[in-house]
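After the structure tokens below, expect a handful of questions from me.
Note that this complex is displayed minus one protein chain, with the remaining chains in position.
Showing chain A:
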Amino acid sequence: MRPSFSILFFTVMSGAGYGLWMIVGVALAMFWPETSSGEFLTLLRWPGFHIYGLAAGFLLVSSGLLSSLWHLGRPARAWRAFSQWRSSWLSREGVTAIFTFAPALGIAVVVAHDAWIMRTIGDEPVVGGTLWFTATTLAILGTLLAIGSVLTVFCTGNIYACLKPVRAWHNRYVVAGYLLLGIYSGGLLAWALCTLPHGHMRGTRWLLAGVVAAALAGALLKHFYWRFIDRERESTTGVATGLGHLGTVRSFEQPHTEENYLTHEMGFRIARKHSRKLRRIVVVAGFLLPAALALLAVFVPGSWRVGAWIALVTGMTGLFVERWLFFAEARHTVMLYYGAR
């Protein structure tokens, strides 16, 4: 399958954005049990980790979604895609993506409102106006943000996993991969945001441990996925045409002399030649190096800041290569009619 840049950018970037929102959402929801409005006020100041995360997630998710419109033949009609959520995973993805903006904007509105009130009060210890923040609103909005993000990435994965003609996509590794890599890249981003001024977040050790665990899980998952697609059961032109019982079927004349939409879109072959090397790049740059840097940051606190950004760059590079391979290595059944084997 031809990897189109708009889809690569969309799935990697919005995957990372939703992963970040999952972490921000959970982090916000975790304030809930320990109600202390004073703590909220310090933690939810601009700038701060949660606000960074909310904003960075918003940028990534929106630019990813906008980029996906480039893929459409008629982008102006994109709003129609919200209608068929009963049957279509793509439609469900659209609905959940829009739904997820609601809690994100909700949090932003509350923060903006309270920041405005705080400003009018100045440094007075007494709060004059009514702050909208309560432990409950935080918990509800954070939970909704995390749930919406998980659901959206789940739908993205299922768009591919439901396509029977592409065996490399129609399997149980795909949805798990999208979710895991989304959370993982969100974790890398969260780590980088923590290094910004006032970006401190509680439980950074847990974040680093999560990054290491997700990286190792990601590497393992991709290993098993690649083993699965390499064992691809050979189908033939004989099976596709139903002529196999007569002998070996071979295409000797194409229906057209030039490329057509199908051969252009589904006959993409360039990747397979370099797939071994590219897979190694994914594992090393995408997973092992960031995991090593995260471990280093736990034991050598001095490397925490530099490590975060190196891990983010190599990790995201690895994920782009991973997503490129995800498309480029996938074969479509229709190519059997064109003599593919």
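Everything below uses one rule, namely that a contact is a pair of C-beta atoms (placed from the backbone, for glycine too) under 8 Å apart; a residue touches a chain by one contact, two chains touch by 3 or more; residues count from 1.
Keep in mind that, in the parts below, contacts and distances are computed from a predicted model.
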Notebook entry, point to check: The complex has one chain missing from view, so what does its UniProt entry call it, picking from "NADH-quinone oxidoreductase subunit I", "ABC transporter permease", "Cytochrome c biogenesis ATP-binding export protein CcmA" or "Fe-S-cluster-containing dehydrogenase component"?
Noted result: "Fe-S-cluster-containing dehydrogenase component"
Note to self: Using the touch definition from the top, which of A:A108, A:L131 or A:C162 touches the missing chain?
What the structure shows: A:C162
Next item on the list: Touching the absent chain in the whole complex: find that residue among A:G15, A:G53 or A:G94.
Entry: A:G94
Item checked: Hidden partner interface residues of chain A, rising order -> 1, 71-75, 77-78, 80-84, 86-91, 94, 159, 162-166, 237, 239-256, 258-262, 264-266, 332-334, 337-338
